[in-house]
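Removed: one protein chain of the complex. Kept in place: all other protein chains.
Each chain carries a letter (A, B and C) given by its place in the written order, and its residues are counted from 1.
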Amino acid sequence: MKMRGRLLTVVVVLALGSALVAGCAQGKRGASDGTSAKPYRIGAVLSLTGTYAGLGTPEQNAIKLEAARINAAGGINGRLIEVFYEDDGTDPAKAVAAAARLIEQEDVLAIIGATGTGQTMAIRSEIARAGVPQVSMAGGSVVTDDFDPLVFQTPWPNRIVVPFTLKALKARGLTKIALISDTSGYGTDGHDIIVKEAAAAGIEVVAEQTLNPGDTDMTAQLTKIKGAAPDAILMWNAGKEAAIVAKNMQQLGMKTPLVGSPGNGRKEFIEGAGAAAEGFRFAAGKVLVPAAYGTDSEPYKVANDFITRYTKAYGTPPDIFAGHAYDAFLVVVDALGRVEGDVTPGSLRDAIEKTSGLVGIGGTFSYSATDHNGLTMEELVLYRVADKTWVLDQ
Amino acid sequence: MARFLTPRILGRALPVVACGVLFLVPMLTDDRYLFKVLTFVGLNVIVIAGLALLFGFAGQISLGHAAFVGIGAYTCGYLTAARGVPWIVAVIAGTVLAGVGGFLLAIPSLRLKGHYLAMATLGFNEIMSVLFVELRPVTGGNDGLRGIPFASIGAWKIDTPAGNYLLVWGVAVVVLLLTANIIRTRPGRAMRALHGSELGALASGVDTGRLKTEVFALSAGIAGLAGALYASSVGFISPSTFSLEFSVLLIAMVVIGGAGSLAGPVAACALLTLLPYADALIPGLSKELIALIQDWEADISGFVMILVLLFAPGGLAALGRRLGGTSARGAGGVQ
Amino acid sequence: MSLLSVRGISKRFGGLTAVDDVSFEVFEGTIKALIGPNGAGKSTLFNLLTGFERPDAGSVSFGGTALGGKRPHEVVRVGLARTFQNTQLFEEMTGAENVLVGMHPTMRTGFMAGALRLPSTRAEERDARERVGHLLRLVGADQYADTPAADVPHGVRRLLEIARALATSPRLLLLDEPAAGLNNAETRTLATCLRRIRDDGITILVVEHDMGLVMDVSEEIVVLDRGRKIAEGPPLLIQKDAAVIEAYLGEEAVYA
Partner (left out) sequence: MNSAELLQFVASGLQNGAVYALVALGFTLVYASTGIINFAQGEFFMLGGMLAVAGVRAGLPLPFAALASVVLTASIGLLFERVALRPRRDSGPTVLIIITIGGSMVMKSLARHAFGPNELSLPPFSPGVPIVFAGASIDRQVLWIWGLTIVAVVALTFLYSKTKLGRAMRACSLSHDAARLMGIDTARVVMISFGLAAALGALGGVAVAPLTQTAFDVGSRAGLKGFAAAILGGLGNPIAAVVGGLVLGLLESLSVAFISSTYKDAISLVVLLAVLFLRPQGLLGKSRREKV
């Protein structure tokens, strides 16, 4: 009896507490209603801790920077923008709770996020139920391939990058490739598309190896690859293992060209791989070397401006993830400015879908009723690492 | 006279009041976020009830319970989303399959104790994590399994957060009552005896080998049940949810709650599950403070774990007993 | 009538022969003592009888059935219960709960029935608690029914263990040094208790160092030395046995 009593006391306390909290939460919401010219409320679900902390942090930096800039200039339609950040800890379940909170307690008009593909997919049911548009910064093809009218995406998905990379390989006469990809969502997605598209691009995949995030030595996989004698090694991953692959190749005396994914466009890769990074090639948007846009073009100015301000604010130039977040925020803000009549999640979604020729960091976005990624291969260029920095590989 | 009656009256009245309040929440609020968070608490409470049996009472450690939750979740998710199996059948299948998994893991682990059992179950969790990623036709790999339908029994569909909350807590309360009953009767005593002294238990005629496998299977099955409910509550599952860290967190909840207690681990589970959402549940915090709390959440959890155990080695259960003024008893003390 | 019959049982640990070709009988309704200097193999012999160790040779039969290959809990179910030299109580459970665990083999409630608290479970539970109360009174530990075993005085711990063994409804009770650590008064209580148990029809085989107790209660004594049986007979004869005296003198020479 005693134990049952205690057990139920716990349950009672819990229930009473939640009821109390519920009341307060409602009170809070009631108070915020009916204010005129209140700010537009935007939610952001980011991985600020956990595995993707290295991606979510620059994303938050970029959004904060842009929100402050727009608010300093008077906001949109005379209304300020208020961004509510939620950390999903790189956990899908937490992302769901975060999205529910943004929708229920903060009454947001749109959600930017999530950082990762898994988290992006996880919050879909919340998004769908509330009819709130979502602009994801995750690169998984599945985000827009598995089409949802409410979900938009700013990074270049593998569906675009892979054919571009394969074309670039073919153009350079590298037709026999070995593939090494990691077992994360990004790597698996890339792997599948590469295998599917290779034949059409005139490329033969002669070896396939995987690595696990956290692996510290890839000489075993590379020794297998070496035996297959490929023209080039195509690596698809985003983590710190990329630098190890490059260094292990150098250690094994492999002169085979190494080609990577946009996920490798991080200065940590160049630092980590050191001399082994020289000659490494990968496809990505033009943000890394804005001159690729042409120095008098609009995109150049946008990118250069962002890079300058970001560097000034945070002491380090933005990486591609900061760029994706800039774009996601820009897409929402741009649409807010174009909504006619009442701004509701529904009208905002329609406005986002009508986005056309919007110059961002990752490229020029034009969404349509069937394309919620809005980018094309035109936005991509091939980079090469030379003298510890990125140069265009012509 | 009244003095002696009080605990009995309380003992009878509290369950009714508790359930009443718990199930009144949906009438007091319609905040779906609140329901989501409380649903997570309820799901974890279910897992903890089973793990408290296995670890807190029978003394058998498992660092693989997240994998059992995963087995339940993927079984239910796959069967309902891809095969169109009725929800209730899928939940039973998930529960049974996780239980069978626990049984199969328990048999070779019988000889293992302490750290070795920890390693074996931990290894099992890691192997299952690899399988959740690689068995893509069933699990959807890293992209996860989407479009898992809500719970439904016949034509009745439980598709609102409030309904889901009631469903999960309904199951949680039933599981808690059943486990509490088990603890107070013959199998529960045998478990506590096994924990206290395996030799003593054997000499009392307890088939400890069989008992271990039974408790392991039961505990894994309960974890699978929670997993199945998780799948239909969230509608999306992916491998990272059922990681080793989750298993470790579950064990931490039981230890912080206090071995040999059910109420303690349930309280610890509620506290640790709510911690990440504390900012949202306590109204009136500034945005800066909220961001700070989110940023430092892992530090806070870690410190809380250390502090609780430093100042209450018997866990919350012992702390509660001390505050409640009950005379000092053995660390178990469950009647 | 012979209840337990041990035939040529042996056990080796590495190079050491702990029990060497020992045979003896225990007759129903008697108290038999097993004595010998330290390291004579008494505890090992107990472990062999109760399934905690497997003999290398020899056989044990109990009430006509062979115990060979039976595991400890199966041995208990056949009707052979034991206590330990280092008491193996469940420290966090109360005295009554400790004894209730001993009722395990005679009770039937499984996980399902326990979880649902069926009427049959409640009835069984009530009966069991009644019997536990009776057993605690029998051994004289009833005032510790609600005390966690960890807080029970040393002397009573042994009584609790005896009560727990009795709870399994044994025909033969194996007691491993029940008087160790008891004072004189407690030992006298123990002797009374043992006789009462015997009078209830339960046969007792006891390993004991306290010669006063052994001579007082036992009807027959087996003496082991270095794994071998060196003597067997009624107390008065054993006291005069030359081999036994030599074995114990040898021990005194070492330990004096």
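To be clear about the criterion, a contact is a pair of C-beta atoms (placed from the backbone, for glycine too) under 8 Å apart; a residue touches a chain by one contact, two chains touch by 3 or more.
Predicted, not measured: the structure shown is a model, and the values here were computed from it.
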Hidden-chain contact residue, picked from the options B:F124, B:Y230 or B:Y277:
B:F124
Sole contact to the chain not displayed, among B:L24, B:V89, B:V174 or B:A298:
B:A298
Touching residue (missing chain; options B:L34, B:L97, B:A231 or B:I251)
B:I251
For the chain that's not shown, point to the residue among C:F52, C:F90, C:F111 or C:Y144 touching it.
C:F52
Touch criterion as defined above, residue of B:L38, B:A259 or B:L274 at the omitted chain
B:A259
In the whole complex, what residues of chain B lie against the chain that is missing from view?
61, 108-109, 111-112, 114-116, 118-120, 122-124, 126-127, 130-131, 134, 199, 244-245, 248, 251-252, 255-256, 259, 295-296, 298-299, 301-306, 309-310, 313
Absent-chain interface as seen on chain A, which is shown:
49, 51, 53-54, 56-57, 183, 209-212, 214, 216-217, 219-221, 223-224, 226-227, 240, 243-244, 247, 250-253, 266, 268, 271-272, 274
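In the analysis below, only the chains that are shown with their structure count from here on.
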Relative to chain C, chain with the most remote C-alpha centre:
A
On a C-alpha centroid basis, what's the spacing between chain B and chain C, in Å?
41
So how far apart, in whole Å, are chain A and chain B when each is placed at the average of its C-alpha atoms?
34
At least two other chains touched by the same residue of chain C: list those residues.
none
Among chain A residues, those touching two or more other chains are none
In the complex, chain C residues that touch chain B:
50, 52, 71-74, 76-77, 81-84, 88-93, 97, 100-105, 107-111, 113-117, 121, 124-125, 148-151, 161, 164-165, 167-168
Looking at the complex, which residues from chain B come into contact with chain A?
7-8, 10-11, 14-15, 17-19, 21-22, 24-25, 28-29, 31-34, 36-38, 40-41, 133-134, 141-144, 146, 161, 173, 176-177, 180, 183-184, 230, 234-238, 240-241, 261-263, 266-267, 270, 276-277, 280-284, 287, 291, 294-295, 297-298, 317, 320, 334-335
Okay, in this complex, where on chain B does chain C touch?
178-179, 181-182, 184-190, 192-193, 195-197, 199-208, 214, 218, 260, 329-333
